[in-house]
Every structure is written in structure tokens, then in C-alpha cells.
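So, subunit A:
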Amino acid sequence: MSGVGYVAVGAQVVVVVGGAPVLGGWMRQVRARLEGRAGAGVGQPWRDVRKLLRKEAVTPVGTGPAFRLAPLLLVATTAVVAALMPLASTRTPVSGSADLILVVALLALGTVALALAGLDTGTAFGGMGASREMTIAALVEPTILLAVFAVSIPVGSTNLAAIIAGTIHHPARPASPAGLLAVAALAVAVLAEAGRIPVDNPATHLELTMVHEAMVLEYAGPDLALVELGSQMRLAVLLGLLGSLAAPWGTATGGSLPLLGLALVLLVVKTALLGTLLAAAEVFWAKVRLFKVPELLAGSFLLALLAVVASYFLTGEAVR
Partner candidate 1 sequence: MTSGAYTQLLDLACGVLLLCAVVVLWQRELAVLVRVLAVQGAALAAIAAVLGVHERRWGLLVVAAGVGVLRAGVLPYLLRRALGARTGGAADPPPPAAYRSPYREDVSEARETRPVVNVAASLVTAALLTLLAYAAARPLVALHPTPATRALPVGLAVVLVGFFVLVARRRAIAQVVGFLTLDNGITATAFLAASGVPPIVELGVSFDVLLAVLVLHVLTTRMRAAFGGTDLDDLRELSDR
Partner candidate 2 sequence: MTPTDSALLLTAPVAVPLAAAAAHAVAWRRAAASGGTAPGHRLTQWAGLLAPAAILVSAVVLAASVPSHGPVTAYGRLLRADGLSVWMLLVVGAVALLALAASPGYLAGERAAGHTDEAGAQRYHALVPAFLAAMCLALLAANLGVVWVAIEATTIVTAFLVGHRHTRTSVEAAWKYVVICSAGIALAFLGTVLVYYAARQAGVSEASALDWPTLAARADRLDPAVTRLGMALVVLGFGAKAGLVPLHAWLPDAHSQAPAPVSALMSGVLPAVSFTALLRFKVIADTALGTGYTRALLAAVALLTLCLSAALLLAQRDYKRMLAYSSMEHMSVIALGAAIGSPAVMSAALLHIAGHGLAKTVAFCSSGHILRLRGTTRIGRVRGLLAQSPALGAVFGLAVVALLGMPPFSLFASEVGIVRGGYAGGLGWAVSPALALVLLAFAALGYRTGRMVLGPPQPAGRPGDAPHALGAVAAAPLVAGLVACAALGTALGPLSDLLSAAAAITAGR
């Protein structure tokens, strides 16, 4: 069983690292088709990465280690998260450490690293992007923590593996008001964390609206490749998290290899489905003004709080 556990961890990391750019490409392709364009193809992000990796590493004059380390830190934290999270199996050697709060903190670490890098460049855009990113992060973190709290109440633990295993045993739990509200709050928070419309537009290079792109404007070559890969992995991991909290069915709880394979396939399907939905929604949505982002996030905070409250006063026997 332990062997299968290690295989599961390895498979998760490989699937996330290898699949994240494909997911990004897939979402761009869906968008393109919906908008009536041919699109660049699903493999385009990988081709971008290959092209960037071949280039010479250049850093702006006057930048320090924060700038150079940030891409590595971003990719590394996300890879650790991918290894920790019970995306495919709840019984892995590291599942004991798969605490939701740890996962959130690791993701936040990546965000902070990137914001520091943005500040380190000393340019106007870097500072602006960092300040905006931190504003949004400051509003998102409480929401995520509250939503996590809400989903952990019925289980009595913030361990992700325990939460997901508990949900598999009580299939009605995600349909309870607390579960629905928490997932809705998490969905908004994921959009903000991953820098998607309506909070941030990943495709823009317009000064007034950039958030994430403003921070990474000075990156080039292999560093840029890492940053791109890192943000795609973040999106994949967050969508995977959302998918496994909302619909954990199929995640392997035992130690058999075929089940693990099935779980991996289901994981890919679920994430792709969520990605498709998100891409389709982005076609119809507009990015909200930066000043309205707090409104959106206050709403999701409220949803998370209601989820917590509801899981206290609406827990009938069926949910316990």
C-alpha cells in the first residue's frame, strides 16, 4: 500500500506539472472557439515554455535575490501543494500533513514571493501590481480560511484527506446548505487567487487593469517560463481542490493501482470540466473595476461566514 501511496504522490505531481499548461491551453482553446476563432491549439503553452527556456536568462539592473528566487518559489510551493493534496488518493504517505490551512499558506507564500519580486524591480508597474495583488490577497485569505473552516466542521478536522474521505462516506454532505455555500465562496476565492475574470484578466496588458501581469512584466526567458508554468499550476491545483471538495467521488481511498488510475483519469476530467466552465463563463463576463473587487470578495466572505454559521445551526442528524 505504501508503494501505491508513493506512486500516487508522484503521479499527482506529474499530472499537475505536465497537465497544467495543457489545461491553460485547453481553456484558451475553448474561449477561442466560443469567440469564433481557430485558436492556437491545446499545446501552445508548452510550446511557449519551450521557446522561453531556450532563451538567455536576463534580469533587470538593480534587482536582488527576491526577483530571482520568486519564480522558483512559486513553482516549488505549487508542486509541494500538488504532492500534498489528496487529488487522486486520500491514502498517501504525506496525507497526514495535507492540512487545508497549510495548503492555503503555501499558495499564499507563492503569491507573496511574486509580489516581492514585483516590488524588487522598482518600476511603477511592478509596485502597482504588487499592491493590487496584496489587496486582493488580503481580502481572499479570510474567505478561504472561513470556507475551509466550514467544510471542516462536519469532519472535525482540517485535514484535506479526512474531509474528502468523510464526504465520500456521506455523499449528501456537499448538498447541504453549509457545503453549497462554502463551495460557492471557495469558487469566488479561487477565481481571485488564480487571477481570472472577473477579478483579473490574465490576457490583458492594459496598464489600468493589470494585476498579475503587472507584477511579472519584467520577467523574460526561463524565469518567465517558470512564472507562466507556476500560475498555470496554481490554477490547476485550485480547480482540483474545488473539484475534490465539491465532488470528491472517484478519489481513491484504498491502495489498489487500477483505482488510482481511475482516480487520475477522473481528476483530469473534473478539472478539465471546471476549466471549460470557467473559460465559457469568462467569454460572457466582464472584468469588474478594481474598486468593485472588494464588493465581490465581501460577498464571498459573507457566503463563507454563512457557511460556517449554517454548519452550526443547520446540522441535522443526516449531516452529522
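Definition applied: contacts are C-beta pairs under 8 Å (C-beta built on N, C-alpha and C of every residue); 3 or more make two chains touch, one makes a residue touch a chain; residues count from 1.
For anyone wondering why these and not others, all candidates are chains of the complex that A comes from, given by their letters.
The model shown is predicted, which means the values in this text are computed figures rather than measured ones.
When you check 1 or 2 against subunit A in this complex, the one that touches it is 1. Residues 172, 175-178, 180-181, 294-295, 298-299, 301-303, 305-306, 309-310, 312-319 of subunit A are the ones touching candidate 1 in the complex.
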